[in-house]
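Just one protein chain is left out here, and the rest sit where they should.
Take a look at subunit A:
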Amino acid sequence: MEELPPSHYPAGRAAAVAAAFIRYRHGGPGRGLALGAIRSACREDIAAAGCKYHLELVLQDIHDKDSAVNCTAEVLYPLGNKNTAPDVQFTLEGELRNTDEADGVFYNRIKSLDKELMAKNIPDSQGNIPPELEPIHLLAGAASGYVICQNSTENTNFQLAQIKHVKQVKRSDEYLQFDYVILLHEMVSQEIIPWEMTVTWHPRHGVQVSQDSRQPQSA
């Protein structure tokens, strides 16, 4: 087991994967979770399996500046086959802020729209997000956590750069559905990668990415 400096990139990349997965599991239109700090990191080579990172992280609720949620996580990057997603296990210490009310408000608002919601360029060039689209942005943050996790290796570090386009798809069941085209920024190659994802959400059932596909980049 090798101890890693928290400020160097190997720990940073593994922590980004863990944070992405945690966002997918616990994020939603009412909650954004950001990586606050890396308290410690170790790397363990596991014969025939891969490389496992043990992390102690601090997460922050975007809407609560003073919040700090401690968390331990393990990220196992598999050996060889780069098409297999890393495996992430995590434990959160303490409770996350309850978002039932905000979730309910958002749910009812979207359900009662006459026309399907449609928007583009969130945030805009100046970095601004209209308040009524903030939950759409947070939902993308949660859903992109899945895409990021699925496509990460020790040589990548993905962040959600922008929602290029989002369109609501009305459903007959109780779920809300949004078809997104997002731009991911991959920091090691510095590439901007468009990605389509179909996202469903329900206040009680959380976020699901039912379909996703990488799109061709423009020259």
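Miscellaneous remarks
Methods note: a contact is a pair of C-beta atoms (placed from the backbone, for glycine too) under 8 Å apart; a residue touches a chain by one contact, two chains touch by 3 or more; residues count from 1.
One rule holds for everything that comes next: contacts and distances are computed from a predicted model.
As stated in its UniProt record, the chain not included in the shown complex is "CBPA1 Carboxypeptidase", which appears among "Tubulin polyglutamylase TTLL1", "POTRA domain-containing protein", "Proteasome subunit beta" or "CBPA1 Carboxypeptidase". Looking at A:91, A:112 or A:126, the residue that reaches the missing chain in the full complex is A:126.
Considering the complete assembly, subunit A touches the hidden chain via residues 5-9, 16, 32, 34-35, 37, 62, 123-129, 159-162, 183, 185, 187-192, 218-219.
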